[in-house]
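Every protein chain except one is present and positioned as in the full complex.
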Amino acid sequence: MFDTDELVINMGPQHPSTHGVLRVVLKLDGERVVDSDVVIGYLHRGIEKLSENRDWTQIILLTDRMDYVAAATNNLGYCETVEKLMSLEVPRRARYIRTILAELQRIASHCLWLGTHAMDIGAMTVFLYAFRERELILDLFEEYCGARLTYNSMRIGGLPLDISPGWDKKVREFCTIMDEKVDDYEQLLTNNRIWLERTRQVGVISGPEAVAIGLSGPALRGSGVARDLRKDEPYAAYDEFEFDIPLGGAGDTYDRYLVRLEEFRQSVRIVRQALDGLPSGPIIGKVPRLIKPPAGETYHAIEAPKGEIGYFIVSDGKSTNPYRFRVRPPSFCNLQALPRLIKGHLVADVVALIGSLDIVLGEVDR
Amino acid sequence: MAEAIAFYALSVLILGFAILVVSTRNTVHSVLFLVLNFLCVAALYVTLGAEFLAVIQVLVYAGGIVVLYLFVVMLVNLKRPPETHQDPRRQTLTGFVLAGLVLGELVAIAVYSALPPTPTGGVASVQGGNVERVGYALYVDYLIPFEVASMLLLVAMIGAIVLAKKEL
Amino acid sequence: MITPAHYIVLSAALFIIGVIGVMVRRNIIIIFMSIELILNAVNINLIAFSHQWQNVIGQVFAIFVIAVAAAEAAVGLGIILAFYRNKETVNIDEMNLLKW
Amino acid sequence: MADEKKDPELPTPPEAAADKPPSASPAEPLKGEVSRTDSPGAGVSAAAPAKPRTEPPAPKPDNPAAARPAAPPPKVPPRVAPKPGAEAAAKPEHKPAVASAPAGPPDPPPPADIAAPVFIMRLHDALPGAVTQLSYWVGDWTIIVPAGRLLDVGRFLRDDPATSFDFCSDVTASDWPPRPQRFDVVYCLYSTRLRHRVRLKVRAGEGDPVPSVTSIWPAANWLEREVWDLFGVHIVNHPDRRRILMPEEWQGHPQRKDYPLEGPGELLMESPLDWLRIRTAQDTRDIE
Partner (left out) sequence: MLDTVVIPLLKILILLNGVLIAVTYMVLLERKVIAWVQVRLGPMRVGPYGILQPIADAVKLMVKEDITPTRADKWVFTAAPIIVIVPALIVFAVIPFGDQVDLFGRTVSLYVTDINVGLLYIVSVASIGVYGIILGGWASNSKYPLLASLRASAQLISYEVAVTMTLVSLIVVAGSLSMVQIVRAQQDAHVWFVFLQPVAFVLYFIGGLAETNRAPFDLPEAEQELTGGFHTEYSGMRFALFFLAEYANMIVVSAVATTLFWGGWLRPFPSIQVAPLAWLGLVPGWIWFLAKTFVFLYVFLWVRATLPRYRYDQLMRLGWKVLIPLAIANLIVTGFVKVLL
């Protein structure tokens, strides 16, 4: 078995902590990772190709199936791109509700991340705590659009549904709960010695290097690069709210953890502001019955929970489906940094780092 | 009577496992038989009233040293069986001749000891206090050898680490 | 009636098995284990006589033997590992060089 | 297919699109909604809708651009304008070959009243002739460069302090089969310091080498692998050019427009190209 000093093991595609069907081929020296190769594509469903043969509205529900833990954000990114292509205006109320949904979705996605990340490092209770809160968000979404995972909750030009009466109150209640619970998570983990030892100085990546390798989202901000598309290229209604962008310093797993935990609080803050200032009015703009954007192409990116989700869409102006539909999946680009991050670390850190990048294989493989 | 039964049973086990240790092809099995052999030897020590030594035998030999062997066996897992290589200078015959000589000596001892029955055998074993007496002997009467042994172990430990480490 | 002679015979038999192991087997790990058998044979003798004369010194000696065995195993196995790393073999017939 | 045939009166895409942003769009029925912007400034003109999109996040680079418009704008259009013209002239020649297939993305040139951002000026100054064409559409600037100059342009855009496109958001491609240079390889760049975006576009035909930009932006590594995997764009000097999403033994490149969408499962999986040949022999119109 130890014919050479190096042992090659296959982590995945069926492995409890690769968050799906990721396969990482590790070349180990003892338990230390010498080299690694990330093999993806096990969940490739050809969503891009499929979308090129669906009409513009049908694609919304395909975007649900990419990052299935943050479906609303995917919908938002797609709808905004098409709106940009068509130069459509979205009513203010719709933009506010979109913001609320996107931020709730961010909290839900971060809950799932926190749970699985903590579970990977062995703190099993945090997993269930985080899922308990995620469940509340899923309930809110269920009340809003009837679905719990794949929401199909946006439309080109606005929203399919207005919020039901009393929904905003429930969201407010949830915000109160969430604020407390984030403190609970922090109590369990933030100053826990074992947690610190497992995450500090693990997978350190400097800011410039993180930019070069294409990290985005909390993984990039953990390295101290202030890049948040909500601030830099405001979409939906983000330019009307006050919120901070948490930044890390060392660029290690612990910083990425802290950034995401602070994002919980900031998201709650945004949701509160949006609820306070929720304007009345229509929820969908003037959209032609047959959606057929003029010929042209555009790239539009928004800040998904996992990073920059960008849509590059080409319309030929003639058919009712996009000529080219391309997603820039944040998980895919973040996962690219994994071999760089795990090099020289131990097998146990591989697990922690996969968790720290917060990938969803449905999005990586599309 | 009970002592005799225990002795013969344990002797058979000890010798049987010892033969298996040297004759088994699979090195891991060999190590396992060595453990069993040591456990039986420990049991023999108990019958001889040396409980402390029996426990040490299990703790140090079976629980420590042989685990080390097992580690090495697992690290040195060969693709080809190690016995295939035939050295022309290999002296299997001499080995058996030497073993035969020792066997002869053994027979001589047996015959010699069988002639005049030893009068002092079978004294009742010491009840309790064994640990204290061993401890006293070890730390008072044989303190210097004890310290030398500890130095030996220290040196061996450092040596083993130096040898086993890949690069210094 | 079990006399010291019985123990001597047992010990000698174990010793012989150990010697045969050292002589016949080519796998150096097995040879090391045979040496452990030999040391155990010695220990059995020591304990038997300790029991015979009601004197714990035999046991003290046995403890020293175990200590030496531990040292021997540690260093010996270290050498085996170092050797294996260079020559990829544990066959003692191939260990015919003082330097490689 | 049916849709396309229903609209014979539709002008050819390149011309229509080229005209739209500056002049034609005010006549569009959707005009009322155009000025949905992120900034509260509402009364922007027709051409402006997208302009704030590039502006607000990047106040610093834009201010110099705004200060300079008198000088640069005349400089840019003369250089760029003839080429789209040539392109537009060239395209109708391809059109008759396959009536229904679009001949390529419109890539409209920037309207006259929009000043090119400072990074494009800098690029023009530093690497004259590297830009084949400049395009502006709904707020996005696209620089079309020849494959041979891609690395120069990329390195300049990354390193120059006025451009500093240090973040490669995306590398992708689109496929326009009848065109000889059928692939558009698109590089979406972003500057984390100046917070502006640009798209680089390289046109390449089947088998034309496209240099890998992995040496400039390591982030492009997997993205280029994906472009190779799904489009078969011949990317050269890539450190690790393997398939990424499809299995290693996969035949063909599924994102191409001429890749069959359906077929007998086994055959399609094992050798889609054979299947394609069979289908082509039967009826070319079925391949869609």
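In order of appearance the chains are A, B, C and D, and numbering begins at 1 in each one.
Convention: a residue touches a chain if its C-beta (ideal position, glycine included) is under 8 Å from a C-beta of that chain, and two chains touch if they have at least 3 such contacts.
Model, not experiment: these values are computed from the prediction.
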What are the shown chains in contact with the chain that isn't displayed? A, B
Of the residues A:V38, A:I60, A:I97 or A:A118, which one touches the chain left out of the display? A:A118
Filtering B:V35, B:V76 or B:A149 for touch with the omitted chain leaves B:V35
Residue of B:A62, B:V76, B:A137 or B:A156 in touch with the missing chain, whole complex considered: B:A62
Please output the residues of chain A touching the missing chain, sorted low to high. 1, 7, 9, 15-17, 31, 118-125, 128-129, 132, 188-189, 192, 194-195, 197-198, 346-351
What residues on chain B make contact with the chain left out of this view? 26, 28-29, 32, 35, 39, 51-52, 55-56, 58-59, 62-64, 67, 70-71, 74, 128-131
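Please note the rule applied: only the chains that are shown with their structure count from here on.
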Centroid of chain B to centroid of chain D, CA atoms only: how many Å? 79
Quick one: report the Å distance separating chain C from chain D, using the average Cα coordinate of each chain. 78
Per-residue multi-chain contacts in chain D, two or more chains: none
By the touch rule stated above, which residues of chain C touch at least two different other chains? 85
Sort out for me which residues of chain A touch chain D in the complex. 40-41, 44, 46, 48-49, 53, 83-90, 208, 211-214, 216, 225, 227, 231-235, 239, 285-286, 288, 294-299, 301, 308, 310, 312, 314, 316-320, 323-324, 326, 328, 332-333, 335-336, 365-366
What residues on chain D touch chain A, complex-wise? 3-4, 7, 10, 13, 16-17, 20, 25, 28-30, 32-36, 38-39, 49-50, 53, 56-57, 102, 105-106, 108, 137-140, 142, 166-170, 172, 174-175, 186, 188, 192, 195, 197, 199, 217-223, 230, 243-247, 254-255, 259, 261
Chain C to chain B touching residues, read off their complex: 1-6, 8-10, 12-27, 29-30, 32-34, 36-37, 40, 43-44, 47-48, 50-54, 56-57, 59-60, 62-64, 66-75, 77-82, 84-85, 88-91, 93-94
